[in-house]
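Data block below; observations after.
One chain of protein is taken out of this complex; the other chains stay put.
By written order: A, B and C. Residues from 1 in each chain.
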Amino acid sequence: LAMSATTAIAVAPASASATSRLPTIKVSMVPKLLGLAVFEANDQGAKQVAKKLGIDLTYTAPATASAEGQVAIFKAEIAQHYNVITTSSNDPTVPAPVLQEAMKAGIQVVTYDSDVPSARDFFMQDTAYNTIGSALIDAVEKFTGPKAQIAIMSSTADATIQNAWITAMKTYIAQKYPGLKIVTIGYGQSIESVSLSVAEGIIHAYPHLKAIIPIDSNAVPGTAAALTDLHMAGKIGDFGIGPPKESRAYFANGSLQALFLWDEIGQGKLDMLMARLAYEGAHGAPECTAKTPPANPTPSQWCGIRTNYAKVQSFSGASVGLPGTYTVSAAPNKVTGATKNTVIYSTPLEFTKANYLRYNF
Amino acid sequence: MSLSATSPLGTGPAAKAPRAQTAGRQEARWVATVAVLLVALLAYFCIAVPDFRDLGVSGILGLSEQFLFTGLIALGEALVILTGEIDLSTGAMSSLSGIVMAALWQQGINIWLAVVLALIISALGGAINGLFVTRFGIASLLVTLGTQFIFGSVATAVGGNAPPYNFPKAFVRLAGTGSVGPIPNELISFAVIAVVVWLLVARTRYGRGLVLIGYNRAAARYAGVNVQRTLFSSFVICGVLAGAAGIFVSGYYNAARDDIGNSLLLPAITVVVLGGVDIFGGKGRMSGVILAVFLLGFLDQGLLIRGNSSLTATMVEGIVLVLCLMLKIALDRRAGVRLKESLQRRFGSARRAAVLPDT
Amino acid sequence: MPLLLVRNKGLRSQGPAATRGHPDRASGGDVDRRPRVGTPRVGTRYEGRSLTKSFDGATVLSQVDITFAPGEVHSVVGENGAGKSTLLKIMAGIYQPDSGQLVLGEERVGGLSPRSAQQLGVYLVPQEPALMQSLSVTENLFVGILRRGRLHFNVDWRSMKQEASAYLDRVGLDVDPEVRAEELSIAQQQLVECARALVHRCTVIYFDEPTSPLTAKEAGTLFEVMKNLRADGYTLGFISHRLDEVLAISDRVTVLRDGKRVSTALRSEVEGPSLVKAMVGRELTGRERVRPPFDATGRKEMLAVEDLTSEPSFAGVSFSVREGEVLGLAGLVGSGRTEIAETIFGLRPSDRGTVRLEGRRLEHRSPRACIDAGLVYLPEDRARHGIFADVEVERNVTAGVIPHLARYGPLVKPVAERDLAKQATDRTGVRMASLDTLIKALSGGNQQRAMLSRWLLAAPKVAIFDEPTRGVDVGAKDDIYHLVAQLAEGGLACVFISSELSELAITCDRVIAMYEGHVVGELSGAEVTDANLGSLIVGAHTI
Partner (left out) sequence: MTTLPTPAAAPASSGGPIALAGRFGDIVLGLLRRREVQLIVAILGLFAICSALHPQFGVPSNIAFILADSVTIMLVSVGQTIVVLGRGIDLSVSPILGIAAVSIGFPATASHLNIWLALLIALVIGVGLGIGNGVLVSVIGIPPIIATLATLTIYGGVQFIICGGYSVINVPAVYTNFGIATLLPGIPWLIVIGIGIVVLAYLFLTRTVTGRSVYAVGNNAEAAFRAGIPVRRILFTTYVICGLLAGLAGFIYLCQIGSATSTSGSDGNTNLYSIAAALIGGTTLIGGRGGPIGSALGAVFLSEALQAMISFRVNELWDPAGVGVLILIAVVADRQGSPVRHVLRRPFRQPAEVAK
């Protein structure tokens, strides 16, 4: 990456004595909806580190994936004087006014997984679009050979991330495997039963299909179930983006070749760290607002990565047990999909028949 | 010679007749009940939920921005339900109207013009419902069940991949998040519209006809009410109000979405029923509906602020609906609505005479 | 729960020989597989003792004693709201009395429901037949006691169909038992109700105003059925506002007034005038014309109907009415009178023909346009087309003049509305607690008065009254005749549709007779008599 850190803020692993001095802050984690394994895994990770970071965590979400439902929750959280709201938004625009209202009320907003670009302090992007796109297509090509018909199963036509992934895949195919042809994109509406019927419809409609790429966590089991029902397991390749646990049965019966995803538990941890950092950046130690931040701040000097604090561009994940350094983007990047003030969480993990049992999300 | 003079019956002692059983009193009592419940609810939240109390007057009024669009839909829905019909397409209509407005604006049309055009589209949608109901004589439940799907799909199609957002400031302030002092603009708009609809139902000729149709459609026709036109226009008004709700929603969220209204239909019907409108038409008052908008809305918002999950809030609303209806049935029964009658009312066929074509 | 459920099958064979026509016999006395229905006991006395009932604090029946004896038709008469229907409904288990006892045969029964009453053999034929319109006649007959087949829970259609035909024969009804109820006429449906009572093995059968929707001829058929049942030892109760019917069919007559029993007497001991006096508590004017002969000279023609046609109901109908004239429209039920009136009033389309009001042609008629032009129509079916049952009297009365209620722009002024309603109801003498009373709480006669008030408010020039005295008691009828006379006196042109020839004779200046959708004759002045009308309407003297 072109961007390099001018100053790395190393967040030292917090010792018990250090954390006790941190003021406890109220943080909420509002995923798209309740009951989805990936979000529950985030929650699991977040819970593991919350106490250490001095965070009083609330995990709540609407019953269905509705942006209005999230807005109602944000509105109530403003009234409840939360310090930081972290959310995976159901819509890039609908919650913007209320999140802006929250920011005006002095609440830091961190989005993860799904952004609200105009109303947040920071966004944690799951992974770079181009990385996951090329990883998928490489795996597909290995299965089908260079000339093949493939199809994509997405959630809805206006799902931002899915569309970005699709674009990334198309770009990569155009560059590297011109023989691959995306014949159709099916939309399963983020509902497993709908995904199932749509996938079966596609399999019937395209008898020469070689692979199918479900890129939404409901489309993955739906598509695999369709392949199983139609006795096409292994005849049509199935490579998707989604969590492995839901699809163990399909790895086992061969109707699913590979899944790509990031470590959701770790993502929950990083989300908490970013919440703390955002809070500290706004309210924290005076050093953080200084022109030149200290090179090695103590835990009591948690320095933020505030927007107006242009020099601070990366931080270490060590305090929550994540390896490496995370970089905050200063400007949008078409290839990775990062926008301003975005942290890209990780490169995708690949789950296959060989390793799927090791992951519990 | 006056007739009553020739007829001893005509001047018989009034005391002999059954005690006055007034519809008005029954309805007024329910409105009062809803008002009491609303006050009690607010009092409870103010006492028991510090975060709610801390919002202050303006903050509490501000909460209403969250549910007034449901209220707008409920007003129109109440109009239709008063005639004994129902409109299930209002939620989809809101989505459609918001998205049409946004799409037009994106095409470079002035936002206010776009608003007007979206309202016209909503009126047309309402007119389609009305047409099927009056001209083809199809039960509105069926018609609007069908058009609900259709409006929804059209909204999705119009919205395309990237529904528009970030409308002009003036529009967002007026329709969405602005306020005059502590009073949100949306509340002001709602108040104005609510008063107009209330007057329309309670005080105008049109409203008189509307309610009579709900009580007995055939008799209304024989009494000279233009049943077809009144029914038709009730669907159009309902469509326009749903469309207006869609525009307010879009303004409030500063974004349009093809499914933004879907979640508004059931709460709107709940509000109407909670407000005391009989689902079979005729009985009910707009004032009850208007109060119920706030009752249900504050219940929902208050529970969220109390720290309950939105799921709990919805469930509590369902339970409150059942309890309120049980209370209402108990009150009405005391007032003498007997089993036979309630059976007749619920299942009898006479009241639901088909719409005869006007000649 | 019923205290008494007779299950003894043996009793049936001991029943009086009078059961000769019983279908069970005809079909060879099949094994009865119905599990729950009691065996009929023809020859049962059924008694009500000091029955009291009130609704919402208003006492409707107080301390009424009545005995229905086997082999007798016992009529209950009284004004509207006297409590007749309430009494029979209590007897049939539809209402519960507040106090009092019911004694069937020798045993007390209590806590009746319609179902248990039927199991005991008591059935009420309601005024409006209440059949399941989309089900077959067979199913309607057996509803509630569907024959079970061998498997116990399944339905044995075959045996029921056979029986159905036998029962339909018994009530003189020649229809296919498979036909749906909605395809039958009202009279036929009434007979189906009657057959249903027999199917349910009911031996105590009540008829609540069965004849009001029927013609004299249809009523005659029903009376034949009733007489046969009486001869077979059934116990019959009957309500009617038509005293001639009551006198013709009854063996015993009970008079109710204001919820109290005034008298019970054998038919041989009562006669018309005394009965009326007992019911109303005063003498009525009787059968004399209620107004002086009409002089047409100098009177403007108000309504002129020319060649009005609406196939297949009626064709080529022409007539006119003058200012201050009462024109009668006579005919059998089904002769097309209501259709004519509804066509004139714009409720139905016409194929051709014109309607003129004061010489001006009324085009594109609708009820609203007609009312505004000064033409009103009092519908025949008050319950369905007239009243708004759950609405206050006030709004019922002003419903016809809604456009005239507006005072401030489009807004209605409540005070003005109340004044209007008050004037109009005073004029017709509606008896009610207040204008805020729900109209359904009024008796039939008072509801009809309220309807008349509605149309008086519209200040009409021409009024069509369709069966204005249907289901209205004698006293109220008398009032309505006088009201019509009074209105005509004031210059109103009236069209008076009635199936009761005698009331046409006393109210109308001129009568035209309809037969199968055509005008078949006209009588005026002294020619208007029951006898003349009677022969015209059956098509005997086509002119």
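Observations on the model:
The criterion applied here is as follows: a contact is a pair of C-beta atoms (placed from the backbone, for glycine too) under 8 Å apart; a residue touches a chain by one contact, two chains touch by 3 or more.
Predicted model, so just to flag it, every value in this text is computed and none were measured.
For the omitted chain, the shown partners it touches in the full complex are A, B, C. Summary of contacts with the chain left out: across B:Gln26, B:Ser122 or B:Thr156, the touching residue is B:Thr156. The chain that is not drawn here is touched, among residues A:Asp121, A:Glu246, A:Glu264 or A:Glu280, by A:Glu246.
Residue-wise, the contact with the chain that is not shown comes from C:Pro114, picked out of C:Pro114, C:Gly281, C:Pro403 or C:Gly491.
Annotation for chain A: contacts to the undisplayed chain at residues 33-37, 40, 43, 63-64, 157, 184, 186-187, 189, 191-194, 196-198, 200-202, 204-205, 207, 221-222, 225, 228-231, 245-249. Residues of chain C in contact with the chain left out of this view: 94, 113-116, 118-119, 124, 126, 130-136, 139, 143-146, 148, 153-155, 157, 161, 174-175, 178-179, 183-185, 187-188, 196, 200, 215, 217-218, 221, 332-334, 516, 538-539. Remark: the residues of chain B touching the chain excluded from display are 86, 132, 136-139, 141-143, 145-150, 152-154, 156-157, 266, 269-270, 273, 279-280, 311-312, 314-315, 317-319, 321-322, 325-326, 329, 340, 342-344, 346-349, 352.
Methods note: only the chains that are shown with their structure count from here on.
Computed centre separation for the pair chain B/chain C is 40 angstrom, with centres defined by C-alpha atoms. With centres defined as mean CA coordinates, chain C is found 75 Å away from chain A. Per the touch definition, chain A reaches chain B in the complex via residues 34, 58, 60-64, 66-69, 71-73, 75-76, 79-81, 91-97, 101, 118, 157-158, 163.
Per the touch definition, chain C reaches chain B in the complex via residues 55-58, 60, 79, 94, 133, 258, 281-282, 346-350, 364-368, 370-371, 377, 379, 383-392, 395, 399-400, 402-403, 405-406, 410-412, 426-434, 436-438, 441-442, 445, 454, 475-476, 478-479, 482-483, 486.
Partner chain C is touched in their complex by these residues of chain B: 1-4, 6-12, 14-25, 199, 203-206, 208-209, 212, 215-216, 218-226, 282-283, 335-336, 340, 349-350, 353, 356-359.
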